[in-house]
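For this view, one protein chain was removed and the others were kept in their places.
For reference, chains read A and B in written order, and residue numbers begin at 1 within each chain.
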Amino acid sequence: MLTVASLSRAELEARLAGPGLSVQTGPFVSRIHSPIERIAEGIATLYGDYPLRDFDGFADFHVHMRRSGGLRRWYRPQVSFDIDGLEPFEPLPQEHAFPMLEWALNWCISTRAHAYLMIHAAVVERDGVAAILPAPPGSGKSTLCAALVSRGWRLLSDELALIRPQDGLLVPVPRPISLKNRSIDVIRDFARDPVISRPVENTTKGTVAHVKAPGDSVARAHESARPAWIVFPKYEDGAVTSLEPIPRARAFFRVAENAFNYSPLGAVGFNTLADTIDRTVIYDFRYSVLEEAIAVFASLKPPAA
Amino acid sequence: MKHLPILVRALRDPDQLVRYTPADWDLLLRQSAATNLTPTLLSLAEARGLLKRVPAAARAHFDWVRPLAARHRQAVRFEVACIQAALQPTGLPLLLLKGAAYAMADLDAGRGRLFGDIDLLVPKARLDDVESALMLAGWAGTHHDAYDQRYYRQWMHELPPMTHVRRGSSIDVHHALVPETAPVRPDPDSLRARARPIPGMPGLATLAPDDMVLHSAVHLFFDGEFDKGLRDLFDLHRLLGEFGAEPGFWDGLAMRARALELGRPLFYALRHVQRMFGTEVPPAVLAAVAPEGPTPALGWLMDWLFAHALLPLHPSCASAASASARFLLYVRGNWLRMPPLLLSRHLFHKAFLTPRAAA
Partner (left out) sequence: MAASETWSLRPGQTLQHRQWDSEFVLYNDLSGDTHLLGDAAIVLLQALRTGPATRAALAAVLENEFEADAGDDKLDFAAEADSLLDHMKRLFLVDRSAC
């Protein structure tokens, strides 16, 4: 199977500007169209390992990142995202094009792929079992996720936990990990030679950059994983590292609150979530020192199968 | 119309689905996603046992929408139960229209059909009672702008939509099929008198089959909002398919249309449902409605307008022609509902003065 890296930069740009670049991430094929240089740059930097698909075959999402801005496009160029003619968001400054693409791809999955129970969470795996890290923005989930991944955990996703109702397994969608502000430097130091995209300043979330997913994680994107732990992380400056179990009935609602499609899935959502709660050990996790956090995760024991 | 979009061809003849290539499925699912018809395609494929022969990548998209259709049906049943409970003090039967009627009566037209509002028909004299009863049960009025309030209460055939304060669900309370200001007046008393109870659901009713078809026709061809045009035309196709098998349905249809002053919409409905979906309509019925049709010159224009406006709302089916067709029909739709003087004020108001919703 050919990967995106097999294309020269010129070929990559030509496909993006023309018939579209079809790339596979986990179970989803996205056909991306964009004449914007920053998009080509981001994809060239971070998407080399992903399988390339035929641009005239079947794709799940048809994503356009267009130059927009009307009359102002010459001094204040913008980028707009549309999925096949539907434009769900206001345009952004053109420098934000690559982060916008990442947010757009997450939006496409989380608003459509209702074959899965989808939770807003990072998912990492080792030794055949996975930890789900749900977290509202600002909890440090992505930093922790990037740190764990740099220390040998497999990346399933940094934003989307996809649980298959039929068997309760997690389906990977390993894509670049998004980092904000201080985390970018933290991970640059913490990981060994991470590949990080050009930071984009002044977004609504501050400065944003993306870390390339490890080649191994992308290569194993077809391997589902059994959930063993649900850990709600909270980074707090100076906090003592602590891991507190959460009573299951309360955990049920906390996870449901972090799900994209719990209610639309009806009884299937209820049973899938309940089964997941049954099978996992669930914690609140507070930390301030990354090395300590890594050690805690290394010591987690899976529940008896 | 020589070349029908793949979505239309699939709706016309679902058995074709098994011959589609992955590239065909790619285009088909994009068109159906844009028009919210994927659950409908799924229900057609399931009814014919075709799912096993759909390629896995395409079948995944059906798996994505299947839970939504089920959840939607559950939500409709629940809302109807809540509305019934709320309206019990009024003593009125609950006469459902459009999507809610198709769903609760378990009609073909309801399978895989998602919609936003629940529509009811009540006597005009009881509007205040109904509104109060609904408000007591948690539905609040919307469109508080004084202009919009007047638009609905004085000129239209419905209250401003009501939204439930906790659940966010929406009800449209109609007292007639068309606005006060329209040039035709289908008699609401006659419609209510002929209403059919839904078997097994005490207190619930729908319009009689011929009236249901006529309502669908007038809603599509007079309302002017064609973004749901293809779906509404497909509703007509399924309604005619189901009711056409009932004895006496076709015989009385043209006459009933004339009695309700809805001959012209029925003419357009039968014409376009045939052209788009190949619906079987007895020649005698077509002959009976022919006199209701427009003059040849107008007819040619309307054919062109409708043919383009009814196409799927997707870039692959779009053209300058269809965009302008849609706009012209929107203007025509509003003209049919309101006398011209009122119209231009209303459109301007809607475009510039109504506060914009947050993105």
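The criterion applied here is as follows: contacts are C-beta pairs under 8 Å (C-beta built on N, C-alpha and C of every residue); 3 or more make two chains touch, one makes a residue touch a chain.
Since we're looking at a predicted model, the values are computed, not measured.
The omitted chain makes contact with just one of the residues B:Arg30, B:Arg71 or B:His157: B:Arg71. Remark: the omitted chain is touched by one listed residue; of A:Phe81, A:Tyr116, A:Phe252 or A:Phe285 this is A:Phe252.
In the complete assembly, the contact with the undisplayed chain comes from A:Ala267, out of A:Ala5, A:Leu86, A:Val240 or A:Ala267.
Mapped onto chain B, the interface with the missing chain covers residues 71, 74-75, 77-78, 81. With the whole complex as reference, residues 247-250, 252-253, 256, 263, 266-267, 270-271, 274, 277-278 of chain A touch the missing chain.
The definition used in the following text is that only the chains that are shown with their structure count from here on.
For this pair, chain A with chain B, the centres built from the Cα atoms lie 39 Å apart.
Residues 22-23, 25-26, 30, 33-34, 55, 57-58, 60-61, 63-68, 70-71, 74, 314-315, 318, 359 of chain B touch chain A in their complex. The residues of chain A lying in touch with chain B in their complex are 27, 29, 56-60, 62, 84-86, 89-90, 112-115, 263-266, 268.
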